[in-house]
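Of the protein chains in this complex, all but one are displayed in their positions.
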Amino acid sequence: MQLEEVRKILDADGVDRTITRITHEILEKNKGTEDLVLVGIESGGAILVERLHSKIQAIEGVAVQKGTLDITLYRDDIDEIQNQPKMRGTRLEFDITGKKVILVDDVLYTGRTVRSALDAVIDFGRPKWVQLAVLVDRGHRELPIRADYVGKNIPTAQDEEVAVRLKEKDGLDEVCIMRRVG
Amino acid sequence: MRGEGGEAVMEEKRIKTEINWTRKDLLGLKDLSREEIELIIKTAESLKEVSTRSIKKVPTLRGRTVVNFFVEPSTRTRASFELAEKRLSADSLNFSGSSSSLVKGETLKDTAKNIEALQVDLIVIRHSSSGAPHRLAEYVKPGIVNAGDGINEHPTQALLDMFTMKEKKGKIEGLKVSFIGDILHSRVARSNIWGLTKLGAKVTVCGPKTLIPYDIESLGVHRTYNVEEAVKDADAINLLRIQLERQNEPFFPSLGEYAKGYGINAQMLKRAKKDVLIMHPGPVNRGVELTSEVADGPNSVILEQVTNGLAVRMAVLYLLSLVRK
Partner (left out) sequence: MNILIKNVKAIDPRHKLNEVVDVLIADGKISKVGKGLAAASTETIDGTGKVLLPGFIDLHVHFREPGGGHKENVASGSLAALKGGFVGAVSMPNTTPAADNAAIVEFILKRAREANFNIFPCGTLSKAREGKEISSMLELKNSGCVAVSDDGNYLRNPLVARHAFEYASQIGLIVMSHAEIPELTKGGVINEGFVSTKMGLKGMPGIAEIIAVTTDIELAKMTGVRLHISHLSTRGALEKVRQAKSEGLPVTCEVTPHHLALTDEAITSYDTNFKMNPPLRSEDDRKAMIEGIKDGTIDVIATDHAPHQIEEKDQEFELAPFGVIGLETAFAVSYTELCRKEKVSLETLVDRLAGRPANLLGLNGFNEIKEGSQANVTLVDLDKKWIVGPEEFLSKSRNSCFIGSEVQGYVAATICNGKLYSWTKAKATK
């Protein structure tokens, strides 16, 4: 399967501005950083957590706790996926009980990944609440899940995909809509 | 080739190792590629964390059934597999040698077909006859995990040994690993030799001449009868269990004499590297393969091997479950 680029939604500055906005929204809604923890879903969400973490530090002067979640073990489709998921491991080296957990991912699509992530989070303890932050919401939900913080709503067709490229893994920051061809 | 090129080569290699798992069975390390072994270890590294949680369980294999078919008795390996299955939420069922119908004269094939008819997904087998898991894999559709066959292989033990070495030393390539003891009857040594040589370690085997298999050097290992030579430069020393029950064949005069010649005590340990790993697949015969001082000393990683065994077995069960039948 090949993909061709349809249009660019965000460039590097756009990505950065969006993350900055989400940071402010998180701080506003939670009234600061008390009990706030950031948990990124591997692999895109884990990178976004690092960005949010440094922005919070810049704004509030506080280093909130952060971790990453590998939801491979919680997927409901292990024998259906074409490309085997590469396990990256979960790093949550603190107790999440009573914490305000901000779950972070790059794209919200069917909601199944978030469902898996919620199961995973709950296996680690009983958070005060869990909120969801995503860079892109592209629609087509298959489960009753919504995000608390959305960088960009991008309506897409089923034959399209959203590519979130981040410097840490792709060498540049941008968000594009791609279409499947062939 | 190795050691040249720096970053770019390293990166290329890393990408190349991101292969898909395609095997239905894990019969031995003899058949596996370096990349497949690395994938299992990498997966185990990720899965190790599950056992550190307060809720030590993930739903990954929910609805899958794993049969532990232990024709040869085993306590540790079976317990490790059972726990690995439970932590992955698989349903598990035990068929043991004494309770299975094998003792009533049913053939391996018939028993296997009966297990298959229960609609199971994986069969973990331990058998006293070399090659039994290979036969089983021909007979039935469920994936087969070799949990030790005769004197042939014990792949999950070797994988947990390699995982432990990698965890402690950062890499396998270039490590000097010595095996001391009964090499002849050791499936642990055989699996380790296949795996470690593929991953670029330098393997030495050491034991009395009566317990060294014919032409072992052709497997790409160094052979010595001199324990000091095996100990001297090693990064890891794996002590193999001396099986008292094999004493109906006169391989050595007595356990006492074995301990004098090949047992590792504090004095011998002084001749080894300061940070050498002392490993043992268990159960340990204290005072024979090694003294208590060594077994419980700072170099010993024997209990960490047990912990890592759980992660390795979870990784194997997980990877085999990815393969559609």
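By written order: A and B. Residues from 1 in each chain.
By definition in this document, a contact is a pair of C-beta atoms (placed from the backbone, for glycine too) under 8 Å apart; a residue touches a chain by one contact, two chains touch by 3 or more.
Please read all numbers here as calculations on a predicted model, not as lab measurements.
Trainee: List the shown chains that the missing chain touches in the full complex.
Mentor: B
Trainee: Which of B:R34, B:R53 or B:R135 sits in contact with the chain that's absent?
Mentor: B:R135
Trainee: Pick out which of B:I216, B:A295 or B:V312 touches the chain that's been left out of the picture.
Mentor: Spelled out, the listed residue whose C-beta touches the missing chain is B:I216.
Trainee: Among B:K42, B:K166 or B:R187, choose the residue that contacts the chain missing from this document, as touch is defined above.
Mentor: Answering carefully, the residue with contact to the hidden chain is B:R187.
Trainee: So which of B:P59, B:G150, B:G261 or B:G287 would be touching the chain we can't see?
Mentor: B:G150
Trainee: Kindly note down the residues of chain B that lie in touch with the hidden chain.
Mentor: 30, 107-109, 127-132, 134-135, 149-153, 187, 190, 213-216, 218-219, 249
The rule is simple: only the chains that are shown with their structure count from here on.
Trainee: Cα centroid separation between chain A and chain B, in whole Å?
Mentor: Result: the chain centres lie 38 Å from each other.
Trainee: Which bits of chain B are touching chain A when the two form their complex?
Mentor: For chain B paired with chain A, touching residues are 18, 20-21, 42-43, 45-47, 49-50, 53-55, 57-60, 88, 318, 321-322, 324.
Trainee: Spell out the residues on chain A that touch chain B in their complex, using ranges where they run on.
Mentor: Touch list, chain A to chain B: 70, 72-75, 78-79, 83-84, 86-91, 119-120, 123-125.
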